[in-house]
Every structure is written in structure tokens, then in C-alpha cells.
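Inspection log for the structure reproduced underneath, given as C-alpha cells.
Here we show just some of the chains, and they stay where they sit in the whole.
Letters A and B name the chains as they come in the text, with residue numbers starting at 1 for each one.
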Amino acid sequence: MSTYVLVHGAWHTGKELEPVAKSIEAAGHKPLTPTVKGNRPQDPRNVGLAEAIQSIVDYLVLNDLMDIILVGHSYGGMIITGVADRVPDRIRRLVYWNAFVPNDGESLNDMLPSQYVELFEAIAIERGDDSVVLPFAIWREAFINDADLDTAERAFGVLNPHPIKTLRDKISLKANPAEMAVAKSYVNCTEDISLPHHYPWHPRLSQKLGLFRLIQIPGSHELCFSNPTRLARAIMDAGRD
Amino acid sequence: MSTYVLVHGAWHTGKELEPVAKSIEAAGHKPLTPTVKGNRPQDPRNVGLAEAIQSIVDYLVLNDLMDIILVGHSYGGMIITGVADRVPDRIRRLVYWNAFVPNDGESLNDMLPSQYVELFEAIAIERGDDSVVLPFAIWREAFINDADLDTAERAFGVLNPHPIKTLRDKISLKANPAEMAVAKSYVNCTEDISLPHHYPWHPRLSQKLGLFRLIQIPGSHELCFSNPTRLARAIMDAGRD
């Protein structure tokens, strides 16, 4: 029996990972799905990256969670890397699922192609509320390409505006992920085209982990909606000893 | 219920796509499998690319087809790109299946490795009838690597000599595919080694589409023979809204 803490990506909350958690629980483990500060309904959107990371550190401390498998999706990779830096003794293994892997001093934007950075900044300026949303056409074709239109629309409907400062802020780490002593895995969905093909998740970002375990499965960036059971299986293959 | 128009590749006719069409029909859609001018038994082989494209434009107009999902395989990517340029209002979505994606002024040969261009020209010169055929060893190992020998031989037996002018002719487009307003998908068979590995279908050619939906499935360049049902499923996942 292992404790899995699942950290969602940008525009999501922990609630969207509940179907995945249900499958992990059915296999005999204890899954938890906190929402990062800045993505909860009541949160102001001017939250920065350090605050967002701290909210998950606080969650682990408050609930006295030890020996956990800490899973991060997409933007959640920034969060779990920061948490591993702050409270390494609480973590048994890090699992990145199509997630950003930052070195010390890098922001999420530093790992994005410039056209996305420019698009997100333009959207944030137009909104004027410190947050960014995703255009539906990009969501449909490049984020959730493996789902039918109903699933794509339903999932789009539950997304929340994401605090843009968390994408701009550079992370502060005592050591880069490759030097962290904790065990690491990378789950790569092979049809994830949310990043362009010449600028992929794996191996461009995964290899920043140093020695790590690779698990690959068919699916898009949003497999939590299109096939949560298969995703849960992959996370458990990545998370076991 | 959608109308799927399936455009075959070089050396093929629409008849070879009938098993795929049958699966699409069984799912409640209307599939059509015209043969491009130059590949029909009665056609002269000195047909060029513009004539080949026009034959499918004529087919759409003659049958008054609107709101179609236009699918192209391999060389068929040249055809559907040209058709989308001529009659964009008839097309709901373009689906490229391991297909060439030309920009304005490019020929199919411009996207081939030089050793294939040289081989095809040498074969055409030897034949002296404006057409090219494929050597069986290349067909067996690099085109239909996922089938047994019986299937490979049976499929080879139905291929027709392909008009070589259609490979040489440069396409004329008002806009490149990335700028076309129509929705686009790319189906990539992950064991397709008909193009060399450092010169692949995806992402080398797919990324010329701009924003597009990626669908990947196991299989060779000739999945229409080795597993038409799985191919049909992928085409429908690519073709739906």
C-alpha cells in the first residue's frame, strides 16, 4: 500500500484527477488529489510559483504525509520538483507525467516554445486579471486529441483560468533534479502534441532527471479525461519500487 | 453520419481501400473510394499532378459532395492538398494518413530522399512507359513489414504502375496547408519505414499542417492490407469533430 499524491497541471484542479485516483485506490493504494494554490475557486490569480509550491509542502506537513509517491502533471512538474527540494524526506519517488522538469533558475516559460509564451502573455493582457486561458481549438486538437468531442467539451468546461505569474517565475532549487537522491520516473503519453514535435516532453525534458524509469502509454496530454484507468495503471507502474 | 472520401496512394486504386471503407460504413458513415486519374486501368500513364488533382475535384462536384472528410494516403496527400486548394467549401476536415504534405511549389519528389528519386527515375527509364513500379524486396521489408508473406504477395499483385509525372510535378497552391482554414489531422503508423528513419513522415511532414490533431497506431505504410479495421478506427478518430 503506497500513498500517491497527484498534483494537477495548469488550468486544472485536483478534482479532475479523481477518476485516476479511484483506479489507484481500487488497486489498494491511498491516492490524494490536492489543488495547488492559485487554481482553487477562492484563490486570487496573482499567485506566484513559490507560493504555489509552498501550498503543497504545507499540505504534506499538515497531513503528516511520509514516504509518498509524488506525481506531477505538466505544470505540476514545477510543483513536485520544488516540493522535493523543500521536503525530500517525505518523498519515496517522484513521477513526472508529461511534466516540466526545471533546473535551478528556470521558469516554465523557459521550457515553452516562444509562440506559446507570446500567445499566453497576449491572452493574459487581454483578460487583465493575472490569468490565462486556453483557446478551445488548441485544446481540442493538441491537448485532448484522443477524446471525442463531447469529452473534449465537457473537460474544457471545468478548466479554470491559470495564474500566469506561476509560468513566469523562475524556480529556486538547492540542486537540479538529476542530482536529487530520490528515485524518479517519467510517464510519457505518446500522442501528446501539446508541445510541438521538435520540442517534445520526452526526451527533451525527461533526460533532465538523470537516471529515471520510463513508462510510455498511448494517449494525449489529457489522458486523465480520455482514459483515467489506463493512466492510473501507468502511474502505478512508474510509482512502484 | 459523415461522408469520408478516401484517396489512395501511388500504385493503388480505390479498390484497395474498400475493406477500410467497409469498417467506416459499419460505424454508420458514408465512405467513398474514388480512383485518381492516372491509376485507373484505362488511363494513360502520362498523367500529371494537376490532372490527377482535377479528377478528384470533378468527382466531388459531379457527385455534389459537401461537408466531407477528405482522407489522403501517401501520394494521396498531394491530391487532397490540391483539392482543398480548389474547392475548400466542400471540405469539413483533411486527414493525412502517412501522407505527403506539400507547400506551394513543391513536388512529391522534393519530399523524398534522393536515393528513392534516383531509383524511381531509373525504373521509369527502363520501363519507358511513363510509369514506375516498386521492387518487391522494398515493398516486403519497408512498406508492408507488419504483414505475413501471403498478404504481402497478394497485395503486391494488385498494385498498378504509377504515372511518374505526378511525382515530378510541382503543386500550385494559393496558400500553404498551415494557412488553410480547414481542420486537419495526421494519422501516423508507428512502424511505417517506407521513408527512412532520419527522414520520417511525422513530424517532418505533419508539422507543415500548422495546428493539427495527431492520431498514432501501430502498423506499416500499408495498414490498409494488414489491418483495415484498425486503420478505419484511426481514420474515424482523426476525422470526427
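Operating definition for what follows: a contact is a pair of C-beta atoms (placed from the backbone, for glycine too) under 8 Å apart; a residue touches a chain by one contact, two chains touch by 3 or more.
Since the model is a prediction, treat every value here as computed from it, not as a measurement.
Asker: Quick one: 2 copies here, how many in the whole complex?
Answerer: 3
Keep this in mind: only the chains that are shown with their structure count from here on.
Asker: Give, as an integer number of Å, the spacing between the C-alpha centres of chain B and chain A.
Answerer: Whole-Å distance between the two chain centres: 38.
Asker: Where on chain B does chain A make contact in their complex?
Answerer: 183, 185, 202-203, 206-207, 211-216, 237, 240-241
Asker: Taking the complex as given, what residues does chain A use to touch chain B?
Answerer: Answer in residue numbers: 137-138, 140-142, 145-146, 148-149, 190-191, 193, 196-198, 218.
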